[in-house]
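One chain of protein is taken out of this complex; the other chains stay put.
Residue numbering begins at 1 within each chain, and the chains themselves are lettered A, B, C and D in the order written.
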Amino acid sequence: MTRHTKTRKKKIGRPPGTMVFVGEQKTDRPLISVMDFTADHLDEREVKKVEQLAPLRDQRGTSWINVTGIHDTTLLEKLGAAFGIHPLTLEDIVNTAHRPKVEEFDTYLYLVMKMLHYDETKERIVSEQISMILGSHFLISFQEAPGDVFDSVRERIRKGKGRIRNSGCDYLTYALIDAVVDHYYLILERLGEQIENLEGELLDELPGKQTLQTIHHLRREAIHLRKQIWPLREMVGLLSRGEFERIQPSTHVFLVDVYDHVIQVLDTVEIYRDMLGGLLELYMSTVSNRMNEVMKVLTIIATIFIPMTFVAGIYGMNFEHMPELHWRWGYAAIWAIVAAIAIAMLLFFKRKKWI
Amino acid sequence: MTRHTKTRKKKIGRPPGTMVFVGEQKTDRPLISVMDFTADHLDEREVKKVEQLAPLRDQRGTSWINVTGIHDTTLLEKLGAAFGIHPLTLEDIVNTAHRPKVEEFDTYLYLVMKMLHYDETKERIVSEQISMILGSHFLISFQEAPGDVFDSVRERIRKGKGRIRNSGCDYLTYALIDAVVDHYYLILERLGEQIENLEGELLDELPGKQTLQTIHHLRREAIHLRKQIWPLREMVGLLSRGEFERIQPSTHVFLVDVYDHVIQVLDTVEIYRDMLGGLLELYMSTVSNRMNEVMKVLTIIATIFIPMTFVAGIYGMNFEHMPELHWRWGYAAIWAIVAAIAIAMLLFFKRKKWI
Amino acid sequence: MTRHTKTRKKKIGRPPGTMVFVGEQKTDRPLISVMDFTADHLDEREVKKVEQLAPLRDQRGTSWINVTGIHDTTLLEKLGAAFGIHPLTLEDIVNTAHRPKVEEFDTYLYLVMKMLHYDETKERIVSEQISMILGSHFLISFQEAPGDVFDSVRERIRKGKGRIRNSGCDYLTYALIDAVVDHYYLILERLGEQIENLEGELLDELPGKQTLQTIHHLRREAIHLRKQIWPLREMVGLLSRGEFERIQPSTHVFLVDVYDHVIQVLDTVEIYRDMLGGLLELYMSTVSNRMNEVMKVLTIIATIFIPMTFVAGIYGMNFEHMPELHWRWGYAAIWAIVAAIAIAMLLFFKRKKWI
Amino acid sequence: MTRHTKTRKKKIGRPPGTMVFVGEQKTDRPLISVMDFTADHLDEREVKKVEQLAPLRDQRGTSWINVTGIHDTTLLEKLGAAFGIHPLTLEDIVNTAHRPKVEEFDTYLYLVMKMLHYDETKERIVSEQISMILGSHFLISFQEAPGDVFDSVRERIRKGKGRIRNSGCDYLTYALIDAVVDHYYLILERLGEQIENLEGELLDELPGKQTLQTIHHLRREAIHLRKQIWPLREMVGLLSRGEFERIQPSTHVFLVDVYDHVIQVLDTVEIYRDMLGGLLELYMSTVSNRMNEVMKVLTIIATIFIPMTFVAGIYGMNFEHMPELHWRWGYAAIWAIVAAIAIAMLLFFKRKKWI
Partner (left out) sequence: MTRHTKTRKKKIGRPPGTMVFVGEQKTDRPLISVMDFTADHLDEREVKKVEQLAPLRDQRGTSWINVTGIHDTTLLEKLGAAFGIHPLTLEDIVNTAHRPKVEEFDTYLYLVMKMLHYDETKERIVSEQISMILGSHFLISFQEAPGDVFDSVRERIRKGKGRIRNSGCDYLTYALIDAVVDHYYLILERLGEQIENLEGELLDELPGKQTLQTIHHLRREAIHLRKQIWPLREMVGLLSRGEFERIQPSTHVFLVDVYDHVIQVLDTVEIYRDMLGGLLELYMSTVSNRMNEVMKVLTIIATIFIPMTFVAGIYGMNFEHMPELHWRWGYAAIWAIVAAIAIAMLLFFKRKKWI
């Protein structure tokens, strides 16, 4: 798929750290929303200028800066300067074709992952890149387009439910990863339903070309899905095993929980692939079966009537000297002969278990 | 299958540690049964209120608390409070779509595994989640539905047979895992019989669409089975290798024994998958073979009679000037010609080894 | 195959260490034969009562106790008591469905492996479980049925050939393992011959349903064989790498030799599986090829004669006004037309390279 | 493909370190261009004689010597002598069939990798070997043919853009590897487009033999591509993990970036292989489907008309005594009979869901 490599071409030959936005612009103007909170305090606001964010860098408490829309490289550059983000990181943020990964820098952890949802109009899974910069007291998250996936986390912060207000940025990071991974289940469920429908179709009805194309389409979606999620396993595994100092030990148990979910998602994708492979084989066997049946009908009809027609043809000849034509019971004999042929053939097919 | 992801959707967006029961409620009211024993003493009773259990936490001797029915989250919360169970553990207990795993917490080991049995009415393998909390002097086990899989262990405790009364909670844990794994053999045996029947059908009779669907169904069951059991390998392996302090060295040899059984079960599942793959190939080859045979019959009949019919057709024409029609032996010659055609064709097929 | 799980069911729910003989009883009454030897002394006898064996446990020299027939659990219990064998080991000895493995206990090494031979009447490979208890001065081996596989070792002990009389029990253990592995080559050779015959059949003759079933049968045998031998690799590897103190360093080089043989056997089994996979593909391609050929013959005959028959049919019509019928050369013209049709069709097929 | 082993044969039997140019000569005369730079100084020139290069070896600053054309072994020998290059390295440089690798020598690191581009005339991916010798203050790169892949790096050196002028030879090495890997995306994109076109063809139109050959061709290209790139993963991984002292820590983060790209390229190649496998299956299923449809048309027509023709044949017979021929409504009855046959057949096919 060109969707795997698309506008990467734009980048060729540029020095590293050059930001080139690859992907389609999904929002008009980047939106920056800030949630600034401690256990007993919450400040939520929209920000227009990057300059307003700079004080957050070293402030106590937890600041969550969410940037929606990543095509404005000037804005990102300013953000990078304000929070000390490495040019390679900025380059990765705007390169929406990136693999999920976690990378440690001196002053922050950089995480990339994929948000997936099913696009009903295009009828395929589309992915959106989510990047996160986890600093000492701030978390900057980048989305390509506005969406409601983080709303549940916002709600929990607002209501102060659970431990989210009492824990640091690393717990917030966990909460966002968890929200993204939880949405994968929606995709899985949809795919699962489609596979079940397909199976029902295959077992009950006569599969046609449409069925074949659906199998093919779903297999491609499963390949695509696996590619997006597979590297996440490694990334969340690294986070949960305490490889990074920025993740506090108390958060590990939650990340282990996310890790379990990622494994479960991958297991399910693998099972779907196995099942789709099985369905294709079932489809092909069914087609073979049907062709066999078609052939049998043709063969039965043809082998019964062709010899009979030959007999009729013989006595349709106009030879002067054909004694049978003048026999009293000639015509009746012919009927007897063709009946005998038909019965013999039917018995033959019976013995062959074709009928 | 949606059975792999089902009601996970309910959970999306909730804070971690929120218990959401996923699965179908399989029992009316949770039952709590307690077996409290030392080498020379056994106290067995049903308990109505969680509060009655609290003293067991620190009591000497071994307490086995078995909870049947996990949909009552209030009860589980109380239990969690009484025995110091982490909210994530409680969440995992009620999430019946969990992968087998073992997780170590400060005060207990948490184990999840799958009990499998064959549902005769649905004609498929159904799984039930078994969770266990192994504390210092207590073991809490959670079942989704009442069942007789642990009865053999209860019986051994009652009779004081074997070492079960003299050993600690870890040995009891082993005994329960062993009971669950032993039941896998019933599933394997049933699957094995179905595969053998299928093979017999394929080799002896003419396979039809039903056979194909049975192969497909069994393959799905084998995929499903493998998914349920595969992670158990890792879990029992960890337990048997002495990674956890709660498991006493004297119990390792028994866990190694269970580990051997799990490996054997997985080996057998793999062999079943190989065999089912082989059966599908056999099926498809058999169908091809039959189609070939059908085609040969059609071809033999058609190629013998079509030329003969043509000859008859020629002399059925009504041209005024057809000298052959007036020959004395014309009709006889025609019979000679069609006989020659038939014999030539038969010889041709003989040489081709079609007949 | 049910042969993978057979009477395991009998065991479900019993405490560990309960001996339940699974398998078919292959001999009437267990036979116990003892060979007691040092470098310059050999004492060979049959023993009726286990009690007679007890002194051997701590005696100097090497004692080889061979038990043929393992269905008598009372006898095994006595033996276990006399030689300090763990109940789990006794359970494993009588459970003939066990995987090859080596397990270290305080006073002995326990080894399980599979003796294989080809049963000519059942036309399949049957396996027999061989267990060995390697103590400090004794080796107890258990066979399911009398057989001649260990005769060569006995002969070497009797004749004092090689180092067998001068080395300890560990060397004797090696000699027995070696004898078993050597017999695998007979199975391989037989399988190899069958595959070669099959290949010859496929390349030279026309394959039929029988060929397909033979391929299927051999593939199953190869799967079965691999399952029996694969775990042996790990077991012999452990022995040869000096993981166990009971195996003296001087024996390692011999065990490495056996390890090489096991690897070679497994390699060959893998090659056989690849080859059988290749043969199935060859078979299916050959069937396709033949069907193509059949179809071509049918098509050539049918497409030549059907149009010609149509022409003949036209002039067999009884219309009053058919001017051609009265033409002088009408009949000859018809022959010219059908000849032209035939030639055109033949040229068409020629160009298509069908003939 | 012979392109995998080609003129390796020339080398057989020669002592190691013998330079034998394998491959086709792609340029007339080797060109040697030198870029000699520090942060504030750049000297760029063409060099005719190897002797002119010798002083560069120990000079401060960074010297990049690019050799285009590697068939002149005398020149390479001189170069080897001047810069202390091991004969085995020289042998590897001229052996264009080498696998990507990195090898550490006392005074330099030796790197081999493949430059890939799509040859429009041959319609396949061609590869060119790039070797690099990374010394303390110099980098010697070898290309088989002139090309523009390194032009972007040259441009950055000339303009002093980015950190390239301030960093050492190791960063320059990174820049060249990055330039090569970036070009892989062009190949991927082209392959991706071809696969997408193919998929469109398969889904919309009727696939013919050409489609099959294109699938086959693309699969071979994907196999070839994977072989060229796979070992690069290991090589760049080694470089980025700080295994070599010549690579400064500050360069690691850039090499990790390249490593990410290599992984992404390999992932995409794997996905392409999966997709091509899927397309082949789709193709074969489509062909089966179509054959089924063809068969159905034939069967419907034949089974309707063959019985009807038989009926007509019967009453074309010339028996003297055929009472039906003289019935008033005989002819009409025949039409009724053949219509009944046709309708019965159509209903039969309707029920079978063939029409």
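Heads up, the rule we're going with is that contacts are C-beta pairs under 8 Å (C-beta built on N, C-alpha and C of every residue); 3 or more make two chains touch, one makes a residue touch a chain.
Note that the structure is a prediction, hence the values are computed from the model and not measured.
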Problem - From C:195, C:218 or C:338, residue that would touch the chain that is not displayed - result: C:195
Exercise for the section: Determine which one of C:104, C:182, C:201 or C:234 touches the chain that has been left out. Expected result: C:182
Completion exercise
Cross-chain touch to the chain not pictured, restricted to C:81, C:203 or C:333, is C:203
Exercise for the section: Determine and list the subunit C residues touching the chain excluded from the picture. Expected result: 151-152, 155-156, 161-164, 175, 178-179, 182-183, 185-186, 188-189, 192-193, 195-196, 203, 253-254, 256-257, 260, 263-264, 267-268, 271, 274-275, 278, 281-282, 284-286, 288-289, 291-292, 295-296, 298-299, 302-303, 306-307, 309-310, 313-314, 316-322, 352-354
Problem - Touch residues of subunit D, complete complex, unshown partner - result: 1-2, 4-6, 8-9, 11-17, 86, 88, 92, 97-99, 101, 103, 206, 208-209, 212-213, 216, 219-220, 223-224, 227, 280, 283-284, 287-288, 290-291, 293-295, 297-298, 301-302, 305-306, 308-309, 312-313, 315-318, 322, 324-331, 334, 338
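Everything that follows uses one rule, which is that only the chains that are shown with their structure count from here on.
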Practice task
Let me have the rounded angstrom distance from the C-alpha centre of subunit B over to the C-alpha centre of subunit C, please.
Solution key: 26
Practice task
Go ahead and note the Å separation of the Cα centroids belonging to subunit B and subunit D.
Solution key: 41
Practice task
Return the residues of subunit A touching two or more other chains; collapse runs of consecutive numbers into ranges.
Solution key: 284, 288, 291, 295, 298, 302, 306, 309, 313, 316-318, 322
